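Yeah, one chain of the complex is gone here, protein chain that is, but the others are all in their spots.
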Amino acid sequence: MEKKTVRILMTKAEQDCHDRGVRYITTKLREAGFEVIYTNFLYPEEIVNTAVQEDVDVIGLSSSTLGHIPVLRDVKDGLKKEGLDDILIILGGVVPDDDREKLSELGIDALFGPGTTAGEVIDYIKAKNI
Amino acid sequence: MSLDKMLEGLKEGKVGAASRLMTVLELGNDHQVDRIMEEVYPKTGHSWVVGVTGPAGAGKSSLLNNLIYHVRKQEKTVGVILVDPTSPISGGAVLGDRIRMSSFSRDEKVFIRSMGSRGSLGGLSIATLGAVRILDYLKKDFIFVETVGTGQVDINICDIADTVCLVLMPGAGDVIQSLKAGIREVNDIFVVNKCDRPGAEDTAFNIKAIVDIVEKQVDRDFEWDAPICLTNSLTGDGITQLLEKINEHYQKSENSKYRKEKKKHQAKKEIVEIILRKLEKFFRRQLEEKIELDNIINDIVFKFKSPQRASEEIFFKIAGLELTLSQLAEGRGEEPFENRNA
Partner (left out) sequence: MFDPDTIEKDKMLKESWAKEFDQIKQKFVKNGIYIADTYSGIPLKPLYTPEDIAHIPYDEIGVPGKFPFTRGNYPMGYQFMPWANQPVIGCGTPEETRARMDYLREQGMTGYFGRAFYNLVYDLATHGGFDPADRAAEGRIGECGMSVYSVPTMEILFKDIPLDQTNVVHITMNQTLPILAIYIAYAESRGYSTDQLRGNSMNWYHTYNVASGLATFPPKICDKLASELIWYCTKNMPLWNTTNLFGYGIEEAGANAYEEVAVIVSAGMSITRRCVEMGLDPDEFLPRFGFQIGQGNDFFEEIAKIRALRKVWAKTNKNIFGAKKPQSMHVRIHTHTSGAMLTAQQPLVNLIRTTIQGLGAALSGVQAMEIPGYDEALAIPSEDAARLSLRIQQVVAEETNITRVIDPLGGSYYLEWLTSELEKKAQELIEKIEDQGGFIEAWENGYIRSVIESSARKWKEATDSAKRTVIGVNKYRMEEEQKIPIYKIKPETADIQKERDFYYKKNRDKDSYDKAMIKLKEKLIQFKRGENDHSLVPAMIEAARSDATSGEMMTLMKETLGWLNSAVVAPC
């Protein structure tokens, strides 16, 4: 039987112009053998719908202009309703230190701030043995 | 989630179950694929499948974005399969077509699924066919399948789609040449996108010239003059006309003899593919597990045996039948192996 290819959703708000990091990580994830669905969103429910339709294993949200806490809250709620609580959610970009606690409470699995290397993200996902 | 639960969820029309089943199909475990298709296949037949093919850069995804918009305005439901190339080196892929139609992620009546070609020629595989059938099972009115833009005409799309749209850009000279190769199959609707660019009219003219020649060789039992639609997916020009043509093709071809023959041909092709694939898997496994290959290979390398003789012996061992490759050859009306060098 073929080994399952890990599918990752990489997304950011369509009003956030900072996409240099998420684009780079996306190409590196491909080189590491993952399938990456690269898109953007206006409302949080789009992330949930996309995650469901694409049956992703990981959701990567890129946020460099704040607003991520309400989005992640809505995404978590939406995923729960779909019974998809086990999707790994990682956050990348510029996130204030103060938000770390809230993110932890929300069950966000990891935060990759500025200076993160692609290797770190790839190793993290691989270590989860999806 | 177990396969049973997924199938149950599918029966209830749940998107999550359907999408998980699509993932299972991609894994390619025959037993699971068989079970899924057992349930799904008999209940298909609701959807009209539109294939969108053509070279990269022609704007297929933007075009789809517009088509979906208009289809939804007519209150029809939509399924979309977007195929992007898998890297042959890493096995990974960036599936980036969805971003062109991302606003439809808000629309519950639109189901979009991105797939990597995963080594299949032209990007179409059992997984794609299976995904289309699942969307059909979910009773989507239209299913759009966008294939990998390989620069060549993607003939395999015809095995899946009812209407195939070949999308080109103005000035795509090389592609028009390669059109000749595939035009016998891909000839329902032609689209020249980015029609605001210079050369759009010329490109349409060139396509028409080739189409006119080929049309005479295609045996349709309904009146069909393959249209060449000029569109601009960034401004929306020409899209409603394209959709009209798709609808027209649907009206005319749905109950035609041509389509029935095509379906029969596709069924035969699929059976043969399934059998061949399973046989191949069977043989490979047998070869690994039941045959002492090392000795046989040494024999061949040191010229004690020809590869042909060695294969005869192996086949006999695996097949376990009173049948050698030579007898199979006879069955095909060919000279048996032993007699060939005479």
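For clarity, chains are labelled A and B in written order, and residue numbers in each chain start from 1.
We adopt the following convention: contacts are C-beta pairs under 8 Å (C-beta built on N, C-alpha and C of every residue); 3 or more make two chains touch, one makes a residue touch a chain.
Just so it is clear, the model here is predicted, and its values are computed rather than measured.
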Sites on chain B contacted by the missing partner chain, in the whole complex: 57, 94-97, 99-103, 194, 196, 234-236
Sites on chain A contacted by the missing partner chain, in the whole complex: 12-20, 23-24, 26-27, 38-40, 42-43, 65-71, 94, 96-98, 113-115, 117-119
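The working rule: only the chains that are shown with their structure count from here on.
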Between chain A and chain B, centroid-to-centroid distance (C-alpha), Å: 31
Complex contacts: residues of chain B adjacent to chain A: 15-16, 19-20, 22-23, 26-29, 86-87, 89-96, 98-99, 102-103, 105-106, 108, 111-114, 116, 118
Chain A residues within the chain B interface of the complex: 1-2, 4-5, 7, 14, 26-27, 29-43, 45-46, 49-50, 52-55, 82-84
